[in-house]
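In what follows, a structure is listed as structure tokens, so that the remarks can point back to it.
The complex appears here without one of its protein chains, the remainder shown in place.
Then we have chain A:
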Amino acid sequence: MSPSVDTAQAPVLEVSGLTVEFPGVRALDGVDLDIRAGEVHALVGENGAGKSTLLKVLGGVYTPSAGTVRLRGEVYAPRRPSDAHAHGIAVIYQEFTLFPDLTVAENVYAGREPHSRWSRGIRYGQMRAGCRELFGILGVNIDPDARVADLSVSEQQLVEIAKALGADGQVIVMDEPTAALSKEEVERLLDVVRRLRDEGRSVVYVSHRLEEVFAVADRATILRDGRLVRTLAIAATDEDKLVRLMVGRDIDSVFHREAVAEGRVVLRLDSVSAGRHLRDVSLDVRAGEVVGIGGVAGAGQAELTQAVFGALPLRAGHMELDGQRFAPSTPADALAAGVGFLHEDRKHAGILPDLSVRQNLTVTVLDRLRHGFARLLSRQAEERTYTEYGSRLRVRATGPEQLISELSGGNQQKVLLARALAPGGRVLVLNEPTRGVDIGAKAEIHALINELTAAGAAVIMVSSDLPELLGTSDRVVVLSRGRVVGVLEGQDRTEENVVVCATTGRRIGVAA
């Protein structure tokens, strides 16, 4: 621990020598940590550094193999999640734990519904009033009677936080809370975090986005490969230093988009409408070009990419690939035409959890890997594919036979990227290619995109991470309510312009 840290204040939560072992893996190795009252404590580190494991120990999901946790001086050894709740520790995981079919109020009070002593009937009025009060504290306006499934991701996030507050959480732990939020929503969330701190609660804040860490945290603890690197005061450090501590080596955190000579148009969208949102979108993507798609969450990005991939039928308009009519009616058609696709939802529409890394990587190209009269799968060809793409993306696995569900999120993402590349990679449709991915892997993925475009690939990239969107694309197309409101090139390609277009719908670089 850094000696520069002020130790006068007594910690609320004190972790010492925490070790967590799984068969074959030591996920945490003798980690020390102290969380004070009224502080925002950032927990940073690359994927696989042990952050999620630490959170799950605090949340009562994992039992440590060694070490202790003390809560206000007393030993805290939760055996199940309900123990954590009872001690006022609320962990908000990346994957929400809400009931989508229940209302907001029912979720906020899940497990501790106020009820009448005589009839055992739930007091809905009291729940609604309590919700409004909690949302008041958070400075947001969400209808307590809305069904959670109908809320946006950011609203669901806020419901999770309200639930933690309502349960009188004194230590609130947030795992990548902004991963799916737009810039405006992130600002609102950071305000909420500051409010929580000002109320004297402690917030443990896990994020890959360092600008958020610097915007909101008082101290930061850096983990690497399951070990504590250091705890330091945010005021006494800067981004470069933190990145160096996280990765243990120097990394250029600024994206370099190498300019590529303009190629011919590979993919053309002409007045395409699809799904519920997407209206009248026209777009050219050239060989060697990265077209970034920006906008607030749900502005039509998913519809656009799925339409190109044949997963969503067009309602109007048409597409061309290499000057030929391109009308994929299924993803298989798009794959056959050489379009690779990365879904934004890794868990639900990406990984095949019961299958190995090799099997996950090759699932879209099995046709190419069959041989002989009986068209059987060739194990050698599959392993060659794994070696080729797996090593190019530096997938960290014990080997091709490891189950993908055993890898960290960032490594799963690399396998899925390899899957998207395997069909040939002339046209790549990448949704949030670095969501939930650590900074080292992020740089590798960006370098790979450069490499692919240098070889002539045409890339459409959706990203809600503004520096990434601007840094890795040649042209940024901003969507708002399903329409193109901004085409930002050259000098116009600024964060401000993206935000203005996305949030106000004002047009830049597009005829009205």
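We adopt the following convention: a residue touches a chain if its C-beta (ideal position, glycine included) is under 8 Å from a C-beta of that chain, and two chains touch if they have at least 3 such contacts; residues count from 1.
Basically, contacts and distances are computed from a predicted model.
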Listed names "Phosphoribosylformylglycinamidine synthase subunit PurQ", "Ribose ABC transporter permease", "Phosphate-specific transport system accessory protein PhoU" or "Carbon monoxide dehydrogenase large chain", matching UniProt entry of the absent chain: "Ribose ABC transporter permease"
Among A:Gly67, A:Gly317, A:Pro331 or A:Pro467, residue touching the chain not depicted: A:Pro331
Hidden-chain contact residue, picked from the options A:Val265, A:Ala297, A:Leu403 or A:Ala447: A:Leu403
Residues of chain A in contact with the chain not shown: 22-25, 27, 48, 50, 52-53, 56, 62, 94, 309, 311, 330-332, 334-335, 341, 343, 348-355, 359, 363-364, 366-367, 370, 375-377, 383, 386-387, 390-391, 394, 397-403, 405-406, 408-409, 419
